[in-house]
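Every protein chain of the complex appears in place save one, which is left out.
Chains: A and B, in written order; residue numbering restarts at 1 for each.
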Amino acid sequence: MSLEGVLAQLAAAVAALVLGPLLLGWVNQWRAWLQNRTAPPLTQPLRTLHKLFWKESVMAHGASTLYRLAPYVVFGCMLLASMIVPTLSTNLPLAPAADAIALVGLFALARLFISLAAMDVGTAFGSLGARREMLVGFLAEPAFLMVLFTASLITNSTSLATIVSSLSHRSLAILPSLAFAGVAFTMVSLAENARIPVDNPATHLELTMIHEALVLEYSGRHLALLEWAAALKLFAYSCAGLAIFFPWGIAQANDRTALLFSLPVLVAKLALGGIALAVIETILAKMRIFRVPEFLASAFLLGVLALLVHLLLGA
Amino acid sequence: MSATLAALDGALAVAAAWFAIGIAGLAAPRSVRFVAWFLFPLSAILGVVLAGVALAGLPGGAQSAILPIGLPGLPFHVRLDALSAFFLVLLGLAGSGVSIFAAGYFRAGEGTAPGVLCLQYHVFLGAMAMVLLADDAYAFMVCWELMALASFFLVTTNHRIREIQRAGFLYLLIAHVGAIGILLCFGLLQANTGDYTFANMRAQHLAPLGASAAFLLALFGFGAKAGIVPLHVWLPEAHPAAPSPVSALMSGVMLKTAIYGMARITFDLLGTPTWWWGVVALAVGLATALFGVVFAAAQVDMKRLLAYSSIENMGLVVVAFGLAIVFRAYAMLPLAALALMAMLYHCLNHAVFKSLLFLATGSVLHATHERSLGKLGGLLRYMPWVAWTALIGVIAAAALPPSNGFVSEWLLLQGFLFTGGLPNPYLRMLVPIFAAGVVLVSALAGYVMVKFFGVIFLGRPREEKLAEANDAGFLERLGLAWLASGCVLLGIFPVAVLELIDPVASELLGRGLAQGGRIGDWLVLAPVSAERASYSPLAMLVVALAVVGLAFVLVRRFYHGRVRRAAPWDCGYPLQTARMQDTAEGFGQPIRQIFEPLFRMKRELPTAFDAAPRYKVTIEDPMWHGIFEPIAAATEALSRIVGFLQRGRIAIYLLYSFLTLVAVLFLAQA
Partner (left out) sequence: MNPIHVQLVNLFAAAMLLLAFAMLSQRRILALIHLYALQGLALTASTVTVAWATGQHHLYGSAALTFALKVVVLPWILHRLIRRLSVKWDVETLINIPTMMLVGIVLVVFAFNLALPISDFSRSIARGTLGIALACVLLSFLMMITRSKAVPQVIGFLSMENGLFFAATSATYGMPMVVELGIALDVLVGMVILGVFLFQIREQFDSLDIHHLEKLRED
C-alpha cells in the first residue's frame, strides 16, 4: 500500500466521477451529429447533475427507507466498481479486494437494489421495470462472466490487475478466443448499459423502457445519484473492455512516468469507443423486448464458445 | 487425551440432553408457557454449546467410543472426526437460531399439543446429531429412521388438513425409498465380512464394479433425502406443509445430513473415487440446480418458492461435490481441497440463510395468515424487523457480495477455473460448460430472490387486512437476528472460517488447503496465490460504506437534504390501485416463456363471451407426470396381477400350503 498506490486509486476515482458523465455527453454529441441534429455541449450531463442536486426530492407517500437508501447504495457500488477496474494504472490498493467475479457480483448487487427500489413504490411501471431489468440481468451477467473467464483462462488469473499486466505484456498476438469474447462483450455491454438495441436511453414509452422505468419515481438528488451511477456503469464497462481487449497504455506498478501518459491514452481510447457506440446505436434499431433473451442467449453462448476455442487452439 | 475425548463426550451429552428435553415436554403437554419459555430456549442454548464443543473437536484427531445402547452384540459405535464435527457445528448454529425462534412461534391450536410437538422436535434434533456421530451402519440406519419418523410427525403437525396428510405420506414414502438405497450401499460396502462398522468398511477394498455400484446407490439414497432430481418431488410438498421452524430445520439442516452421508461414503469409506463418478455427480447436480431455480421463479406460494430454492442450492452443493471427486480421482489434491471447501462452505451458508428466510415467512404467515404471494405486499412498513433480516437473507441467497452466499460461489468458480489442468480432454472441455451452467443458475437465483422480497415486503399491500400485521415478537427477533448476523459474519471473515474448516479436507483428502497452498491472511481471501485470485469482503464493505457516507455528507453540505412527500407520479395515470402492481405470476412470466419446455402448464383462458372471465394457470412438475405416475401405474398393474392369488376359497389356500410343502421336500432331496 504505497503512497503512489493510494494516489493512483484516488486519481482513478476522480477520473471516473468526471469522465463518466463526459463520456455520456460525448456519445450523445456523436449521436446527434450522426442524426444530423445540433448537439448539446459536452458538459451537459454534468450540468444536468448539478441542476438535479439543487432540486427538491419528491417521494411517494408509501416509499420506505429502502427507497431512500437505494440510490446511495447503487452509487457506492458503481464507484467501487470503477475503482477496481484498472483504468489509469494497475497499481491499485483495492485490486486485491475484488477480482473479476466480485466485479460482476458488485454490478448484480446494484441491480438488485435498484430493482427492489423500483418495486417499493407499488406502481405498475416500477414492477414492470424491475422484472425487465432482472430479465436482462440474469442473462447478461453469465455472459459477462464467460468473457471474463476466457480472459482468466488465457492469463491464469481472475485478478483484473494481473489480467491487464499479462495481456499487455504478451507480444502482439491475435487471439481468436478474445475475438469471440469481444463480440460477446459488446453485446453484453449494450444490454447492461441500457443502449439500443436493447433499451432506448432516451425513451419514455411504456413498451420500450427498462432503465427509465426503474428511476421513474425518483427526483432531485436521488435521481442525480442514479444518473451519475449509470454514467459510472458505462465508464466501468468501457474501461473493463479496454483493459481486456486493448490494455496498452495502462500504467503498470513501479512505473511513475507512465501514470502521466495513462490519462491522455485513456481519454483517447474512450473517445474512440464512444464514437463506436454512437455509430452502433445509430445503425441498429431497437429490438422487441421478447427478442432480448435471444440476443443475450447468443452473447452467452458466444462466451462459452470463446472458452472452448481457447481450450482447443490454446489461443 | 482427556481434552480430546471431551469433545465426543460433550456432543453425546448434548444429544442426550435434547432427548431429555423432549421427554420433559410430555410432563405438561398442554402448557404453552412451560414449553415455549423454558424448554425451547434451553435447547437453543444447548445448540450453541454443541457448536462450541464440535468446533473445539475439529482440529483434533478422531475419537471413537462404544455406547451401551443397541442390541446385545450390536452396540452403537460413535465417532467424532473432522467431518462429523463440521456438520455438528452446522447443526448447532442453525438449530439454536431456529429453536429460539420456535420458542416465540409455537402457540396452542397448531393441531398438535405443544408438549408433544416439543418431544417430536427434540427427538428430531437428537436423531440428527446421532446420525452425524454414528460409526457403524446399524446405528446410522436406526438414527436415520428416527430422524425421518420424527420429521414426518413434525410435517403433519396440522394433521387435520387433507393436503398436509398427503404431503407427509409422500415424504415418508420417498424417505424410505432412499433408505433402501442407503441400506443396499452399506451392504455392498461391508463386502461379505459381516462386520458393519465403518472402520471395517474403510479397510475393505472393493472391486471397481462394486465400488461404482456402492457410489451410485449412495447418490440415489442420500439424493432422495437431499432433494436431487428426480427424487425431489417430496420437497415442494413437505416444506410448505410443515410449520415454518420445522421447514427451516428440514431445509437448513436435514438436507445437509444427506450431504454428510455422501461425503462420508465417497471420500472416507470408499477410499479413492473414480473420475466418472464425479461427472455423474456434476451432471445430476447441475440438472437439479437448473430445475430448482427455474421452478422457483414460477411459484406463487412463498414457501414452495423457498423449497424449490433449496433444491437449487442442494444441486450446487452436489456440483461442488462432483468437482471435488474429479480432482481427487486425478490426484490434484489442493484443487480437490478447494472444491471440498466450497461444498462445505455452501452447506453452512445455505443452512444459515435458508433457515433465516423460512423463519421470516413463518412470521409473515403468523401475522397475515396468508401464504400466497398474490395476497401479500407492503409488509416492510408493518414488519420492519422481519423485513430487514429477510433482506440480508435475500442478498445471501442471491449470492451477492459481501454476503456469505457469494464466498461459496466464488470458491466454486475458482475451482472450475483450474480444470484446464485436467489430463482428460473431454473433461477439460466439458467442465467450462458446467461452469457456465452454475453461473446461469446463480443469476437466476437473484431473479427469484428479487421476486420473493419484492412481492412480499415491498410495494403496496394487496389486501386491506395486511395493515394490521404485527411485527415479530422478542424471541422471534432474537432468532432472526442470530441467523442474520451469521450470514454477515460468515461473509465478512471467510479466511477465519476456512481455516477452521481446513482440518476436514486434511482428513478426507490427505491435504488441506492451508498446507502447500494458502488460504490468505485475515483481510484477504486468496487461495493458491494472490496474483491468481483474491477477494476481501471487509475491505470492499468498508470502502463502500465510506463512499456512501461521504456521498451523503457531501450532498447535504453542498446542496440540501429536503424531501417532500406526494402521490406517486406513475406517468400521470390518475387511477392507481394496489392490484396494478406485478403479481407473482407476472413476475415469473419471462422465465416461464424462456424455459417453456421444462414446465407442464395448464391454462384456463377466458373467452370474449364470459360473464365473469377468469385466467388461471397451473404449473406442474413434469417429473411427477413423466416418471412417478408411470411407476405408480405399473405398480398398481403388478399388484392387480398378484392379487389373482387371493381367491377367497379355503381350498385354494390349502393348495398353496400343500404345493409349498411338496416343493420344499423336493428341494431338500436334491
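Here, contacts are C-beta pairs under 8 Å (C-beta built on N, C-alpha and C of every residue); 3 or more make two chains touch, one makes a residue touch a chain.
As the structure is a prediction and not an experimental result, all values here were calculated from the model.
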Chains in view that touch the one left out, judged over the entire complex: A, B
Contact with the hidden chain (one of A:34, A:49 or A:183): A:183
Residue, one of B:161, B:180, B:331 or B:433, that touches the chain absent here: B:433
Contacts of subunit B with the absent chain, listed as residue ranges: 425-426, 429-430, 433, 594, 597
For subunit A, the residues touching the chain missing from this view: 171, 173-174, 176-177, 179-180, 183, 293-294, 297-298, 301-302, 304-305, 308-309, 311-315
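Note that only the chains that are shown with their structure count from here on.
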Euclidean distance of C-alpha centroids - subunit A vs subunit B, Å: 36
Of all residues in subunit A, those that touch subunit B in their complex: 53-54, 56-62, 64, 66, 68, 72-73, 75-77, 79-80, 83, 94, 96-99, 101-102, 105-106, 108-109, 111-112, 115-116, 119-128, 130-132, 134-135, 137-139, 141-142, 145-146, 149, 152-153, 156-159, 162, 204, 206, 216-217, 220-221, 225, 290, 293, 300, 303-304, 307-308, 311-312
Complex contacts: residues of subunit B adjacent to subunit A: 377-378, 380-381, 391, 395, 398-401, 406, 409-410, 413-414, 417, 420, 428-429, 432-433, 435-436, 439-440, 443-444, 446-447, 449-451, 453-455, 458-460, 524, 526, 530-536, 539-540, 543-545, 547-548, 551-552, 555, 558-571, 576, 578, 580-582, 586-587, 589-590, 593-594
